[in-house]
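A single protein chain has been omitted from the complex, and every remaining protein chain is retained in its original position.
Letters are used for the chains, namely A and B, taken in the order the chains are written, and counting of residues starts over at 1 for each.
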Amino acid sequence: MSVAAHGGAAAAAANYIFPNDLHVHWSLMIVLYPYITGLVAGAFIVSSLYHVFHIKALKPVARFSLLFALAFLICATWPLLNHLGRPERALSMMLTPNPTSAMAGFGYIYSAYFIVLLLEIIFIFRPTVVALRQKATGFMKTVYGILAIGSDNVSAKSLKLDHKIISFLAAIGIPMACLLHGYVGFIFGGIKANPLWATPLMPLIFLLSACVSGIAGIIVTYILLMKISGKEIDVDCVQTLIKFLWGFFILDFVFEMLELFSHFYMANHHWHTLETLYSGPLYNTFWVFQIGIFSVIPFFLLMLMSLIRFKDSLLLFFAPIVSIMILVQVLLMRWNVVVGGQLMSKSERGATTFHPMWLEKEGILPAIIIMIAPVVILWIIGKILPFWMDDEGVEAA
Amino acid sequence: MIDIKMEIQKDRRAFIKNVLSGTIAGSLLMVIPAGAALDERLPEQIPGMRGDDSTFTEKKFAFVVDVTACIGCGSCCVADKNEYNVPDGNYRTWVERYIIDDHDEVFVDSPNGGLDGYTKPRTDIPYPVRDTFFVPKLCNMCEKPSCVQVCPVGATYRTEDGFILIDKNRCVGCGYCIQACPYSVRFLNPVSRTAEKCTWCYHRVREGLLPACVNVCPVHARKFGDLNDKKSEVYKILREPHVISVLKPSMGNRPALHYLGLRREVV
Partner (left out) sequence: MEKRYKSGDYAHVLRLAIILIVAAVLGIFARGMFLPDTMGQYGFYRGSDIEDQRNVTIRNQTNDACFECHRPIRLIHKEGVHKTVSCEFCHGPYADHIKDGKRVGKLPVKKGMEIKDLCLRCHNKVIKARPETSIKVIAMPQHLEEKKVQVTHNCNQCHMVHDPLLWIKAAYEMMGMEMKGDKK
């Protein structure tokens, strides 16, 4: 780079950022928001692979992944509300959604998706809930009564209709999950002022990384919950999930690299800004961690696990490790896109720095709380609805 | 009335002493002229604005910054901060200093947005300086504003006479407009927790006053006027063959803020 050629002092002097660009406005909360919605979309895809595409091997996790999606979906708005300057006006997004704004659709897309997910859970679990209601007493009886929509009818006729509705909801759920997350990608991809974000590939990358993180999240929690409860793990199911994880990750990783490579190859004036970013403030989080450690290693591990038939114990040892690495990769990718994009000043002449604090409003501690919340919610849901098929009183359709 | 010049000629020392001790000023401590409101007593800076009560004016406003005239004194920044009580560390307008050395290396800085002026030379320029100049920045008042496009709740909008304004009673403080603005003129006001930016002093313009920064500029580097008025200075400048450009034209935002004598190094 020409600046570097003149020595460190000149390079430092050339670091001019616009006075209003010193502050990174979208920080940890906005890193978590696409991460959480990504987990939701990905988990829903896992469920749909069974319910719509009839991948029978995924049956053990088909129901669980819906509940997993619900737990995270409930928390998806929390980081946003914590981030807003005036959270008390948040409903204005529903009241007066600006038709030209990429962000305004979130309220409606989120609500619609929430309704679809909730309905699908209600219908899928209805026979189970009806059975549980008969056994339950007191408060829980009321809860099950509400979840069963006050009906005790599990006749073949009513279950047949339920089944049709489930198929329909799962079918429209796929495009909606894609819309929800592709749309989150577009929130960034549509910002022409930011060369790191402004790419038509952004929604696609977000969507693929969403699928990847969702599948990885399901693998980790499935194995973990089975180990805790001492139940037998369905190796075939894990093996299939790993294969899907590898498939989606190939696409995800290729598109991530393709996007970067296009910028590098076309080398327009934006690349010079991006180049300083990738070689400077993002060097560690992008090249070393996101690419070097958490993409390349899982990529080859997944390839081996998919192509070679591992011993069961070996598969179950590596599956959670590789899944956790993928979860970290996606989180790093969100960080590098959301925070990284804002590090470059629009002056095209320099970058600011960003270090999250522990205790500030949008700091690390609130981020941890928001990430723990869905796990707690999932645990509460687990007290009400059974995660696994074999716990059911009544076999589902 | 005391004839100052006579006073001074009579005895300069005594006069200064009097002024400093406040006796002359004190004796003249005037009654503030009453009667008509201030804006009716004083001359109109923008013709035809006073008494115009229509929601939108029939004017087409333009802002011209003469880069070749700016001396980087920061009067505009001071006036702007005073006009709006802008919180420290945020800038509705700022002045950048560009230094280009004879190796084509560009050095830009804007300490505290130019609010404290430029009192120190840069000492870190490795080669002889070829050119140096100041560039004042403010809202570009785009014809196709990205901020208005992305605002999720319609809190920022473009008036029919070309002002981009922010409804601070509706802004949710999401910061999307801050991300979308190619010129980084927006910030989140830490007090109101809503987005804020330069308005070209809409409230002043509607009263016939020039924007605060234009009004204070001692070298007339900032010019503001109506392009529909063929007698206005901005109309004449844009009509004549000057080197005129806008910032980041490739963004396609079509700013109404024009720069006279803009060099290509300016972003």
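Criterion: a contact is a pair of C-beta atoms (placed from the backbone, for glycine too) under 8 Å apart; a residue touches a chain by one contact, two chains touch by 3 or more.
Note that the structure is a prediction, hence the values are computed from the model and not measured.
**Q** Of B:65, B:106, B:155 or B:178, which sits in contact with the chain we cannot see?
**A** With B:65, B:106, B:155 or B:178 as choices, the missing chain is touched by B:155.
**Q** Based on the whole complex, identify which of B:59, B:204, B:223 or B:258 touches the chain you can't see.
**A** The single option touching the absent chain is B:204.
**Q** Please output the residues of subunit A touching the missing chain, sorted low to high.
**A** 91, 94-96, 98-100, 115, 119, 122, 126, 148-155, 157-158, 161, 165
**Q** Since one chain has been left out of the picture, which residues of subunit B touch it in the full complex?
**A** 1-2, 4-5, 8-9, 12, 24-25, 28, 30, 32-34, 38, 41-43, 45, 55-56, 68-75, 78-79, 82-85, 117-121, 129, 131-134, 154-160, 165, 167, 169-170, 199, 202-204, 206-207, 209, 212, 215-220
By our rule, only the chains that are shown with their structure count from here on.
**Q** Spell out the part of subunit B that touches subunit A in their complex, as residue ranges.
**A** Those residues of subunit B that touch subunit A are 89-91, 94, 96, 103, 105-110, 112-113, 122, 124-126, 137, 146, 148-155, 170-176, 178-188, 192-195, 251, 267.
**Q** Which bits of subunit A are touching subunit B when the two form their complex?
**A** 2-3, 6-7, 9-10, 12-14, 16, 18-23, 25-26, 83-87, 89-90, 92-93, 95-98, 100-104, 106, 187, 190-194, 342, 345-349
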